[in-house]
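A single protein chain has been omitted; all remaining protein chains appear in their positions.
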Amino acid sequence: MINREEFRSIAHNGIWKQNTSLIQILGLCPLLAVTTNMVNGVMLSLATIIVMALSNVAVASLRNFIPHEIRIPVFILIVAALVTVVDLLFNANLHELYLVLGIFIPLIVTNCIVLARVEAFAAKNPPLHATFDGIFMGIGMLWTLAVLGGLREFIGGGTLFSGIDLVFPGLSPLQLLPADYPGLLLAILPPGAFILLGCMIAWKNWVEARAAQRQPRPPIEPLAADGTN
Amino acid sequence: MITAIAIMALGAVVLGALLGYASIKFKVEGDPLVEKIEAILPQTQCGQCGYPGCRPYAEAINKGEADINLCPPGGMEGVQRLADLLGREVKPLDAEEKPKAVAFIDEQTCIGCTLCIQACPVDAIIGAAKQMHTIVADLCTGCELCVPPCPVECISMPVIGENLDNWKWKYPVIELKKVA
Amino acid sequence: MEFTTSPYLLKNASVQRVMLQVLAALLPGIAAYVWVFGSIILLQLVIATVTALLAEAAMLKLREKPLGLFLSDGSAIVTAWLIALTFPPLSPWWLIVTGTLFAIVIAKHLYGGLGQNPFNPAMVAFAACIVSFPALMSQWPAVGLQVSVADQARVVFGLLPRLDAISGATPLDTLKTALKLDEGSISVTQLLADQTVYGFFAGRGWEWVTGGYLLGGLFLLWRGLISWHAPTAFIAGLSLFSGALWLYNPAQFANPMFHLFSGGAMLGAWFIVTDPVSGCTTMKGKLIFGFAAGALAYLIRVFGGYPDGVAFAVLLMNICVPIIDHYTQPAIFGMKDRS
Amino acid sequence: MTHYLFVLLGAVLVNNVVLVKMLGLCPFMGVSKKLETAYGMGAATTFVLTVATGASYIIDHYLLIPFGLEYLRTLSFIVTIAAIVQLTEMVIQKTSPVLHQVLGIYLPLITTNCAVLGVPLLNVANKNDFVESLLFGAGSAIGFSLVLVLFAGIRERTDGADVPQHFKGVAIAMVTAGLMALAFMGFAGLDKYQ
Amino acid sequence: MTTGAAKSASKKREPTAATMAVRTAAILFVFVIIFTGLLSGAYLWTKPALEASAAEEKMKLINEVLPRSAYDNNLLKDTVTLPASPLLGTDEATTAYRARKGADPVALVFEAVATDGYAGKIRLIIAVNADGTIAGVRVTQHKETPGLGDYIEPKKDKNKERPWITQFNGHSYASTVDKDWRVKKDGGRFDFIAGATVTPRAVIKAVRKATKYVAENQTQLYASQ
Partner (left out) sequence: MLSLFKFKGGVKPQTNKTQSVSEPIAVAPLPSRLFVPLHQSIGGTPQPLVQAGDHVLKGQMIGAADGWISSAVHAPTSGSVRAVAEHIAAHPSGLTTLSVEIEPDGKDEWGERTPIDHGAMAPETVRERLREAGVVGLGGAVFPTHGKLTASKTVPMEELVINGAECEPFITCDDLLMRERAEEVIRGVGIFRDLLQPKRVLIGIEDNKPEAVAALQAAVAKLGEHFEVVAVPTRYPAGGAKQLIRVLTGKEVPAAKRSTDLGVQCFNVATAWTAWRAVAHGEPVVSRIVTLTGNVEKPRNWEALIGTPLAEFVKLGAPKADTNGYLMGGPMMGFEMPAMDAPLVKATNCIIAGSPTLFPPKAPEMPCIRCGECAKVCPHELQPFEMYWFSRAHNFGKTQEYHIFDCIECGCCSFVCPSRIPLVQYFRFAKSEIWAREKEKNAADQAKARFEWKTAREEREKAEKAEKLAKAAAAQAAKKAAEAAAAAVAPAGNEPPPAGEPAPTGAPSTNAASANASPVAVAVTANDAAPLDAEAAKKAAIAAALERARAQRAAVAPKNTDHLTAAQAREIAAVDALRQQTGLEAAPPADNGETKP
């Protein structure tokens, strides 16, 4: 099956090391287009996670029956069918959110991450690994979308969780800044999305650089490192 | 539901047939990428990459079997250019970058066994059996393949230092760092 | 010897000298501005300058560059002044500060600071702010405003509420709004006959300010700091389009003089499309850059969503600069007949 | 006639797929490091996108709508697009090695370009007729190529700039794209006369 | 000779174009059957929910302009087609919904378009009572400047108690004189937000023309099938 080590490496890859948005720079359209608030971003990520997990399973299980020449059309067929199912589910159950997310639900099909993972991982690995890969890649995407969405709505309007009522009808958004905060609208508009994502990538670079600087040291205090684990 | 399946199946048959047909009809041999990769490799033919020459290494890279950081003569710059070409991540070189050197045969010691001639991949050594051999420095790529076969260890690899012929103007910037 | 390579002789020139002359060239325009809209602009200039220098210093420190050398080059001050001059004089202080920070930090220093920014920092500030705060950015005080400078300063610092009475749309904005009014209820001709809007040959009061910029621009031209190509082409682009539509229907479209001497046109022509860093560098490129910027500025002014199009036009052309420069390389010595 | 011109120009500038509609961003970021490759990608995308909008329109109007199968849109569109892409690639590879050198490596990437599926879907959403659909498709593709090439031009230049360490590479490219999007906001409202 | 031999050998290994076509088609066929089947199943399963949510969406909008208690018929079934009209600002036929209580007409819910918004068309849904007064107006689609002209949407309006768009309630074409159908700045009765007068002007104009349309055509509208 899957051992702890593999699981950890898959999780680490998905969430940080091979993060789709910050490292692979894939799946940018949903990342930038729907993150006008956090809720949109999270919900679209959830949809993507479902599609990714399912399509990874499907491809990983069927991989031996798919001839090489038509693998791309078949992969796409599988992904598209799953996406449409998710699309129908959203439409039926979360109709208003469905309207907000618009064509970005069907566009999960062309989300490069999905196909990239299917090609790069699912087509070469057993189903269980593939499922986890799909889920963790999705989680990696989810947290970046959540952070970007949160940043954008906070800077743009001083709120958090706006649009939550579309998912949980009873809840209402948080107004974090005073109501007379003028709001830097730019953050919510396309330019803001690009610039803030640029800053997030720079932040990730900075974190990595700092980690790399510290790395050579470990041998000095191996015990402490063990202790924290 | 039946119409849906029928229509999609029809589409599938048409597209599938087209694709299958085309995949045979329009098949092409060879891969131009290998040529491009090979053009970046330094052609030292030294085998330090673990492949018998630059071409096999290029093919291995193309197939995804080999990493791009295995060629020491190409140096970091070679890795960088391969990474650019292939869209892969730049990795540090998997060995030390050596200063450029050429082989030198100590003519006093050479016994004319011709073993080095056979080893040299670029025919940079001239000489006949039982005669003293010489290395044509201009042709020598510094691959060191001739060193091990020599039974009397007369081949050394002196480093080519800086001279008026290979001297280069230096990068002028003294990076402006905070002075105050 | 301290020096390493030839040439060992250098002309006595420096970036600081260039920037100081640009600042000097802005003075006539500023004087007219004070005369027309009051001295509150001086406060805004100070706010912008201080913010710009602080932001520049902070960024230089973060990037470990020599502070003194770059702070004294004056380029941040040029940017700051242009921001202050393009923002409404009664903008709240934080608006100017936000704009300036945006210009210096994002548009300039993320690209490596002086000389390396592909976009005009001052125009980035303007565009970012008008997109974010359209209401604040389109309200100008009426000419000959009867409010004391002290009270105006209070407005700027938010101690007095913003009085809608003291500010309104600019002549350009009024014109544009009029275009949208009921079928022909107000024609441009009527509007331009209105003395509160129209002065001698352009927006009332604006003609003097823009005239001041023109004077400054001619000074720069005389000093050889700018070439004639970009400003002339900009003016040509703007005049050609406005002139054509004006001839087509003078009741709906204002005359070229109005367009040239209202809003940011003159400042744009002489100080903004001439920005060496973010503009084209070849002569042909400068002509294309200027002409297209003028034409786009007009289209955005009249048909687009924003009252003045100079900033967007310049930014749009900034995007094209590398490509234009690439395709307008002059023939070099000995290669002329070939191309 | 002017209507169609406005549709085309609107798609190229005012509603630019990349900077306004935010579609096709991955190739926009990925294939813009060099001017040459940007031209190649632009050409390939323009071809596929235009063909895809036409094909999608036909499928939608002559297969899906008559049988009430609108829910199969995504599926049928994307499978068709994938097949078109793969066919194009194979044909070009065989018939014109030169063209394949130029476009070859970009073609497979197009399948995962959101714009290629997004534009046909937008056509459906906007109820465009056949000519409008084609123009919208071509306009979007031209808009994509245009900003891609301009972006590549700027990136080649900023490559030489002294960008702060952590912003080097993609981060500064994102900022550049942001400022380009800001500039393109200047076109806002220019399409209301159409 | 060797190459020839190699060629024929490789031919044996590789299928001909025709067989390959058949094989690919078959495999794709199988996959398509499976996944389209899956998809169609999902569709049939969710279909009722889809239809319900579409209807619910429409009703939700209508409920905003017309209280649910005001009528008792199924609006969505009692419709009339309005041809394109300059008064409505529409350039294609639209559907109007007729609310009735018992047999009495209560109100007409229909679409109108303000053509001269600051940034393009503003789409409205308007409910006009049978007596000509406005029951409610909502904006369904617009491109006005966010943060400036978008206060016509109650959600974006800072005034949550009495959003700007509710000012129309109670006005009617007959009772409100022409001069009053203007923003206060132009001497009318409607509020506006300084710095963004274009938008309210456009909406007011559109609503006025729409009520005029209803006033002129009321009887046919309720009568026709």
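Think of it as A, B, C, D and E in the order they're written, each chain with its own count starting at 1.
FYI, a residue touches a chain if its C-beta (ideal position, glycine included) is under 8 Å from a C-beta of that chain, and two chains touch if they have at least 3 such contacts.
Since the structure is predicted, the reported quantities are computational estimates derived from the model, not experimental observations.
Within the full complex, the residue among C:17, C:61 or C:223 touching the omitted chain is C:17. Residues touching the missing chain, restricted to chain D, are 156-157, 159-160, 162 (touch as defined at the top).
The set of chain C residues touching the chain not shown comprises 1-11, 13-15, 17-18, 66, 69-70, 73, 75, 112-116, 225, 227, 276-277, 279, 281-282, 325, 329-336. Residue-level contact of chain B with the missing chain is found at 41-45, 53-55, 114, 117, 121-124, 126-129, 136, 138-139, 141, 162-164, 166-173, 176.
The rule is simple: only the chains that are shown with their structure count from here on.
Of the two chain pairs examined here, A-B and C-D, the one linked by more C-beta pairs in contact is C-D.
Look at where the CA atoms of chain D average out and do the same for chain E: the two points lie 28 Å apart.
One finds 32 Å separating the Cα centroids of chain A and chain E.
Residue numbers of chain A whose C-beta contacts span two or more other chains: 69-70, 73, 77, 81, 84, 88, 183, 185-186, 189, 191, 195. Touching of two or more other chains is recorded for residues 20, 23-24, 27-28, 31-32, 35-36, 39, 43, 118-119, 147 of chain E. Residue ranges of chain A in contact with chain B, taken from their complex: 69-70, 73.
Those residues of chain A whose C-beta lies close enough to touch chain C in the complex are 182-186, 189, 191, 195.
Note for the complex: chain D touches chain B at residues 63-64, 67, 69, 72, 75-76, 79-80, 83, 86-87, 90-91, 93-95, 97, 101.
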